[in-house]
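The complex appears here without one of its protein chains, the remainder shown in place.
So, subunit A:
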């Protein structure tokens, strides 16, 4: 997630100081990705170093204002015009966990899947309740729309995860059936054969 570009986008609407940026960032995104003021100042420092923002004076209370430069505007435009790369997927802890679970004897993979599905379903219920509230409170201001879009992204992503978990469950059941029918034919070689099938399956996920 790009804090850099988020801050540039906010500064594009006029000069702001650090604490203000933090508050506005969280208001837009419903505090889904909380920022601390330290992160904001570090990022502003880098943006200034790169010539994308510049200091724009202080107010009476000593707040240091920042403004976007022409170069910063070009960079912001470029960000909006370029798709977010999806070809280099971030590490997913759940996928790693399941990949490990199928290879380690004694781990009840189905139980891992069920536990996760229950948890993800509850998260989805929570997000949906928030969405119901956001819809009810929608006053037509841009902030509400931004928050709704972020929430719905979480909803669709969690839904996708649950669908994948359902798929994992039936994949595991299918695999168990196949292993059960394959085993009696070669009783002596059963353990290595089983491991071979498992690693093949793992390669496919």
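One rule holds in what follows: contacts are C-beta pairs under 8 Å (C-beta built on N, C-alpha and C of every residue); 3 or more make two chains touch, one makes a residue touch a chain; residues count from 1.
We take it that contacts and distances are computed from a predicted model.
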| item | value |
| --- | --- |
| Chain not present in the shown complex, as UniProt names it (candidates "Aspartyl/glutamyl-tRNA(Asn/Gln) amidotransferase subunit B", "Macrolide ABC transporter ATP-binding protein", "3-ketoacyl-CoA thiolase" or "Methyltransferase domain-containing protein") | "Macrolide ABC transporter ATP-binding protein" |
| Options A:6, A:30 or A:72, residue touching the unrepresented chain | A:30 |
| Per the touch definition above, residue among A:2, A:64, A:125 or A:153 touching the missing chain | A:125 |
| Residues in subunit A touching the chain absent from view | 23-24, 26-27, 29-32, 34, 114, 117-118, 121-130, 132, 135, 143, 147, 155-156, 158-159, 162-163, 166, 169-170 |
